[in-house]
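A single protein chain has been removed from this complex, and every other one stays in its place.
Entry: chain A
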Amino acid sequence: MSKKLIIDDTEIEVEDGITLLQACEQAGAEIPRFCYHERLSIAGNCRMCLVEVKGAPKPIASCAQTVNELRPNPDGSPNVILTKSALVKKAREGVMEFLLINHPLDCPICDQGGECDLQDQAMAYGVGGSRYVENKRAVEEKYLGPLIRTFMTRCIHCTRCVRFMTEVAGVDELGLIGRGEDAEITTYLEHGMLSELSANVNDLCPVGALTHRPWSNTARPWELRKTETIDVMDAVGSNIRVDSRGPEVMRILPRNNDSVNEEWISDKTRHVWDGLKTQRLDQPYVRRGGKLRPATWEEALGVVTQKLAQTEASRIGVIAGDLCGAEEMFALKSLMDRMGVANVDCRAAHEAFDPSLPRSSYLFNTTIEGIDDADAILLVGTNPRLEAPILNARIRKRYLKGGCEIALVGAQVPLTYRYEHLGTGPAALSELADGKHAFAEILSKAKAPMVIVGAGAYRRFDGEAVMALAARIARAAGKDKAADWRVFNVLHTAAARVAGLDLGFVPGKGGLDTAGMLEFAKHDGLEVLYLLGADEFDMPPPDDVFVIYQGSHGDAGAHRADVILPGSAYTEKSATYANTEGRVQLGLKAVFAPGEAKEDWAILRALSAQLGHTLPFDNLTELRAAMYKQAPQLQRIDDVTPATEDPCSALIAREGKVSDTPFAEVISDFYLTNPIARASRVMAQLSALKAAAATDARVTPFGTDEASVQYQMSPEA
């Protein structure tokens, strides 16, 4: 069914059920709005989107009326809608005048200036002066945590922030209390907002009522250079825009990508920005007499070359970290191949991935967009809320639509949707695999089931066996389903992992993996350990092994290192990242690396020349050409190469004995998961606030619906 409308003299046919505002946009008419937002529910309280409908007695709020609700004309002719008539203009001017009665005229000192919806729309619909002589309404500032700065007198009560927190973030932290002039946005108890998505309300706020506290009053939007790039804080690969001024990153904002992050980013993605300016490695260091001394590039590379050339290939180990781009991993792998080094690994200790199996065995095959179609989800050993907050919001979006059963095997964590807790360890998984559990039936009856395996399940001694169990569940659930529906999913926690596996950055023949290398180092077997931004494990004790650290931030690796080669952070280099779905995305360089730091692939290229194993590329284009030859899927930028092979049988073939140990929670502190975040002051503040909130029972920022219900009913509260 479709409906015919005449909008500003153009006749168009629109589908049923859409709103007048959407219909007008399809007809090419621009409708001003404050409260309406595509991804939130409709509130209809700003009245800015008024349009004239012929035959209707009054102007109509177009966001809150569907095309089917229009009264049909007596002669059956299509409804006529005017968006530019004198009546519409006058009505909108009236609305604007009302909004401005209490809105302070402080644009020159307002952080929103230059990107403010009210400012923009006042250019079109603002009247020259005010007819009101009364005092403006004053509202007390609210404390909303370290990320959000409030100027509540500027609030126009669009309630976008309230709807976002309730619907997308899934926590009832914000609300609107009072009526009319006394209406206020508040957290009720004045505690800091602690949802991992809370800073998105600053983007949503159409005025300057909620602005970003960490970078407040440091820059105006028109003086910033915008670079569209990719985030590396988690494996979702959120699309971001890095705004920089001169050599400095001023802020990080989300970019719209419906198949990845829609238009949200997590607080860590956004506010890790100040970590890019602290603890930077800006010059090479060489350890002499037990102390790290500043050195030149020639000296540092000379020491590394000498050490690598002297050492037997079997006594050299290479570990790549969580934030590396594909380019430097490819360069390092190529160099190590030429030197005959087999001890290379990009995985954390005991991660059960194997690139020799089909690629789909380590990918989120359903794709993030595919979550919207799922109707039964089994989470295995994962806490998506901390491992991938954006993906978690996507699951919540699916959950809110209804008709989706969600269950979890693993630690019982507060998620933003109701789920059935099936057990904490592999025992429950075995039951499911054997079809003994009721949820196995739900999965097999579902049209589009998903099994999501998280780090708690695959990162353990018996990871392969656990993956095999999950694959058995996935295969049983996937029977008689649509041919292109993939059930088995892996949720990664590191941005570098999928690209690393695609490039085969795993031990060669007879090589040791990460755990093996660290163990070998303890027994004086390993002589040289090359860390490419790898910090997330216990460093080998001093004097056992010669550690070369190449990275951007001074963290565990740099402290232990014998030679430090300063590299660049993700905003300072152009690099390819593959997210957990295997979606390949290209990050661009926003600013230059500080001091003498260089782009990582260039460091490795220079090192290879000194070692006499010169890598066959002199620039990024040549490097990428060589890389695409080895891993062709990496050249499909912004695209997912669909998994053709089913991973389940290959994974099941590796079945083994599982232990009874419950699945661990891999992320203990959401805000401090990588060297950049650990260097960030904002992240430290958030971490401390969350720790304090955890001990204060009154504040349940990470609580579920159930938790807050329990709080209301508990007698001691």
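Methods note: contacts are C-beta pairs under 8 Å (C-beta built on N, C-alpha and C of every residue); 3 or more make two chains touch, one makes a residue touch a chain; residues count from 1.
Keep in mind that, in the parts below, contacts and distances are computed from a predicted model.
The subunit not displayed here is recorded in UniProt as "NADH:ubiquinone oxidoreductase 17.2 kD subunit", chosen from "Inner membrane ABC transporter permease protein YcjO", "3-isopropylmalate dehydratase small subunit", "NADH:ubiquinone oxidoreductase 17.2 kD subunit" or "Cytochrome bc1 complex cytochrome b subunit". Screening A:56, A:152 or A:292 for touch with the missing chain picks out A:292.
Of the listed positions A:10, A:218 or A:659, the one in contact with the omitted chain in the full complex is A:218.
Of the listed positions A:241, A:277 or A:636, the one in contact with the omitted chain in the full complex is A:277. Note that of A:89, A:137, A:245 or A:421, the residue touching the chain absent from this view is A:245. For chain A, the list of residues touching the undisplayed chain reads 218, 245-248, 276-283, 285, 291-292, 553-554, 558-559, 594-595.
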